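Below you'll find the structure, written out as structure tokens, and then a few comments.
With one protein chain removed, the remaining protein chains of the complex are shown where they sit.
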Amino acid sequence: MSGSVFGKNFTVMTFGESHGPAVGCVVDGCPAGLALTPELIRPMMERRAPGKRAFSTARNEADEIKILSGVFEGKTLGTPIAMLVENTDQRSKDYGNLAECFRPGHADYGYEMKYGFRDYRGGGRSSGRETIGRVAAGAVAKLILAERGISVDAYTCAVGDIEIDRDRIDLGYGLKDPLSMPDPEASQRAQKYLEEVAAEGDSAGGVVECIIRGLPAGVGEPVFDKLDACLSRAVMSIGAVKGIEFGEGFNAACLRGSENNDEFYAGDGGIKKHTNHSGGVLGGLSDGADVVFRAVVKPTPSISKVQRTVDKYGNNIELEIKGRHDTLIAPRAVVVVESMAAITIVDLMLGSTDRILPGIRSL
Amino acid sequence: MSGSVFGKNFTVMTFGESHGPAVGCVVDGCPAGLALTPELIRPMMERRAPGKRAFSTARNEADEIKILSGVFEGKTLGTPIAMLVENTDQRSKDYGNLAECFRPGHADYGYEMKYGFRDYRGGGRSSGRETIGRVAAGAVAKLILAERGISVDAYTCAVGDIEIDRDRIDLGYGLKDPLSMPDPEASQRAQKYLEEVAAEGDSAGGVVECIIRGLPAGVGEPVFDKLDACLSRAVMSIGAVKGIEFGEGFNAACLRGSENNDEFYAGDGGIKKHTNHSGGVLGGLSDGADVVFRAVVKPTPSISKVQRTVDKYGNNIELEIKGRHDTLIAPRAVVVVESMAAITIVDLMLGSTDRILPGIRSL
Amino acid sequence: MSGSVFGKNFTVMTFGESHGPAVGCVVDGCPAGLALTPELIRPMMERRAPGKRAFSTARNEADEIKILSGVFEGKTLGTPIAMLVENTDQRSKDYGNLAECFRPGHADYGYEMKYGFRDYRGGGRSSGRETIGRVAAGAVAKLILAERGISVDAYTCAVGDIEIDRDRIDLGYGLKDPLSMPDPEASQRAQKYLEEVAAEGDSAGGVVECIIRGLPAGVGEPVFDKLDACLSRAVMSIGAVKGIEFGEGFNAACLRGSENNDEFYAGDGGIKKHTNHSGGVLGGLSDGADVVFRAVVKPTPSISKVQRTVDKYGNNIELEIKGRHDTLIAPRAVVVVESMAAITIVDLMLGSTDRILPGIRSL
Partner (left out) sequence: MSGSVFGKNFTVMTFGESHGPAVGCVVDGCPAGLALTPELIRPMMERRAPGKRAFSTARNEADEIKILSGVFEGKTLGTPIAMLVENTDQRSKDYGNLAECFRPGHADYGYEMKYGFRDYRGGGRSSGRETIGRVAAGAVAKLILAERGISVDAYTCAVGDIEIDRDRIDLGYGLKDPLSMPDPEASQRAQKYLEEVAAEGDSAGGVVECIIRGLPAGVGEPVFDKLDACLSRAVMSIGAVKGIEFGEGFNAACLRGSENNDEFYAGDGGIKKHTNHSGGVLGGLSDGADVVFRAVVKPTPSISKVQRTVDKYGNNIELEIKGRHDTLIAPRAVVVVESMAAITIVDLMLGSTDRILPGIRSL
């Protein structure tokens, strides 16, 4: 079944295996007239690229995006935008020993059962390289939203049990931080923790937080295409993400209604809420406050420690995974979370009534 | 935009406002030849119905489902199955005073901004009564899965900070428990807590857990229709659900790879895992273990306590919500979670390759 | 597979078997604020109903539509609109003798092969009664279009080899004509032809023509959701329709480019075309002229004459079909063609850019 297509009006299809000729995406439904060049996409691509941060794989990926269609004289045509990155640094041999076994924590076993056949090199389709297409599409979506004053910002808010201090968030700093943490003090402690974990040949988990600002009230569609439902599908489709929560999230189980409800008030700027326990979503529609959600990213499954597993012939074996692997996936997931969130918002808005955001369809 | 349609091959559309003439659903894509009668659906409907449990609204809903199409001589035809429940106990007048204000924690404000017009009676489309259609469709999905030895079971696993003891789970007991908790001891404590909360005119939150057993490995579609992504959209689309997590979920942030990975082994029954930290999903595909997820249900937003809010004319007002309301939504969400999970699984399986489950399309 | 769902943003699902409890539809994605009552839908329903015309079945169908949801205080809410007609005049016994054989020209054999089981009463799902849901949804779509000055009008343009004279078209008359022909003179001749055909226990075919006026240029989406591609799917999905053509249609094969091209000119009212050989569609987009297409409706397959066929046990048999059957299907297909065309246009326009029709999404 087709499963690489996302979105109804702003449709994104990604393609590509880690060690095939190329990875990329096609974006269909982008309004005409948007300024779009590789340069405008590059900053997002660079935030995704490995080799630029500590604790991430040393693999050098140029990841220069090519725009193959949908753009003329620097502006979008309203037609499909195909974008791709060629896979140059493939080094398949590193992965040769993994061709016949099922790595714990990876999709190998499921793919083998599903398709009876898989590209074992570097994870194939389930590789993190698939997210290149998501980020390129997400960059387009963010440009559309920026035209309307809507921003999408994600960052690492926790590594292991080390959390950022929300009174100290500095998004500008976070863009440069090796862990994408917007709090230098927390990042220092997290880096120290990761050094210990890495020294043991092990890996760590983390949490990514995302804030969407400037969204008008009423975005989302009752009842199955609720804003939070669509964002959840989008973000949970990112590899290694194992959970998502909005506003108070799981903490809401321990609150009372009087604590969790956000009271409304009317002020100069229209109707607002005194608090934002809802995370900006009520009944599946945006409520005019910032949309805030968190996604947990599991520890990198590829570790150097010896693990027990099974090969494709059904033999119990021991496995030691060599090669380059991130100690922590979360920092590189940050820009993918932003991308999926931006794609989701654009898709919902392009299908919304004019009342929500007059003229979004005609830039 | 159309937002009340779920699923690609097994498509469910729900309709209906709380106080309109009827609520229901149409299920398209159900294989032909499945035994289906109102009697087979009724047990799910009764688990959803209010008035049968303590801590739930006293409103007496017969909720007798009518099957209008798609069934002939007690078997499905392969054509759309329309099912509905007429709204008989409407008592609109109870809600009259809410017509002109935005209740905190509810979708009122978003609907007004989105549509410029809403059915204020009992929440209209955002009412819990909308879930009647989901449960009827879910009952059909569960019957399909049962034919293939797949079960979907949900229950309340936490109320406030009171959790069930997972060594003591008794699903049979849980079906009768007033809070849908499968642990009588935990339920006793939770009931006491809810009595206190209710006495204060307040409400409480909880967590619902769901286990899917018997699913073969390989269900789910890379990369956007991953099993956990689809389940997340499905479950997050249920009103009052604010988060979802699989397996270790948010706890995975604090684990190391060596702790979170599940090692495979080959035994008599084929390839298995020593543990199930993944919650039965790896790389977006089922891994052959039980699929386990949890969803947090926020405290009922309708409380008796006085709350500050705004009316539709922009005046700051005080609001006291009268009428019948559940102190805790979670117990009634249990069967809706089961339903959405079952619908999702059937939709994915009907689109899967034969390899996954030979013959599922021809019962 | 789900096949009873039409449209992406304006989504219509029909349900129901000829002799089941009810037939109907759910319309999802209708903008909020549209005036909608059963009275506004009735004229379309009456045009579809049999028993009001000569040459159509005598079956008396009240076909009173019930609106179950999506409307409050006479206006649409933006939520799904469920509508149904109960099947009252079922007389199953008339059809009993057809339970076990495959009628020539009907879907019986395909349904039996596909589902292994079918509702043989009156055609079940493949009955003309399924179109009740289409017409109810089409009536909603036509009301939306009327708000924007767009009209959709169909009529019978040929019966056998008797064609209307296009210089003599009188749409008002056509609404009352027993054959839905807008040319009384042609209708007289056609009625005489049908009397002869009916006297022999045989049936006849015809052609329905549809004109969409007031559509701005640019409606349709390159490349697969072209205006004519979408209209073709919509109209070809009507039972008994075997072909469709736009503008010159099949005649274009015999024309030269210089004859078939429509030259543009700029006048007071903007850019226009001297001719309309294109039928209002160029490159899959509306070109500002009237959209004109024709659909051929095959002769009613149920005839009184003895036919050879096979029963479900594989025996060669002879079959004589009794009961009430239209001599000509075309007149009743007219309103269904209009409905499917209107649904298609609304679906495309709700997904279009604002440039096309500012504000269509917010009535």
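Going by the order they are written in, the chains are A, B and C; count residues from 1 in each one.
The definition used in the following text is that a residue touches a chain if its C-beta (ideal position, glycine included) is under 8 Å from a C-beta of that chain, and two chains touch if they have at least 3 such contacts.
Since the model is a prediction, treat every value here as computed from it, not as a measurement.
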item	value
Contact residue for the chain not shown (choose from A:S2, A:T37, A:T88 or A:N315)	A:S2
Given C:I244, C:V291 or C:V335, the one touching the chain that is not displayed	C:I244
Absent chain, residues of chain A that touch it	1-5, 7-11, 13-17, 20-24, 26, 28-29, 32-33, 66-72, 75, 77-82, 84, 114-119, 124-125, 350, 362
For chain C, the residues touching the chain missing from this view	1-6, 8-9, 14, 102, 104-111, 113-116, 125-126, 130, 158-161, 197, 200, 202-207, 216-226, 228-230, 232-234, 236-237, 239, 242-250, 252-266, 271, 274, 278-279, 282-288, 296-303, 305, 307-310, 314-316, 348, 351-353, 355-356
Contact set of chain B toward the excluded chain (per top definition)	8-9, 31-32, 78-79, 222, 350-355, 358-362
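We take it that only the chains that are shown with their structure count from here on.
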item	value
Most remote chain, CA-based centroid, reference being chain B	C
Computed distance of Cα centres, chain C from chain B, in Å	38
Length of the line joining the C-alpha centres of chain A and chain C, rounded to whole Å	45
Gap in Å, rounded to a whole number, between the CA centres of chain B and chain A	26
Of all residues in chain B, the ones touching two or more other chains	1-5, 8-9, 14, 114-116, 125
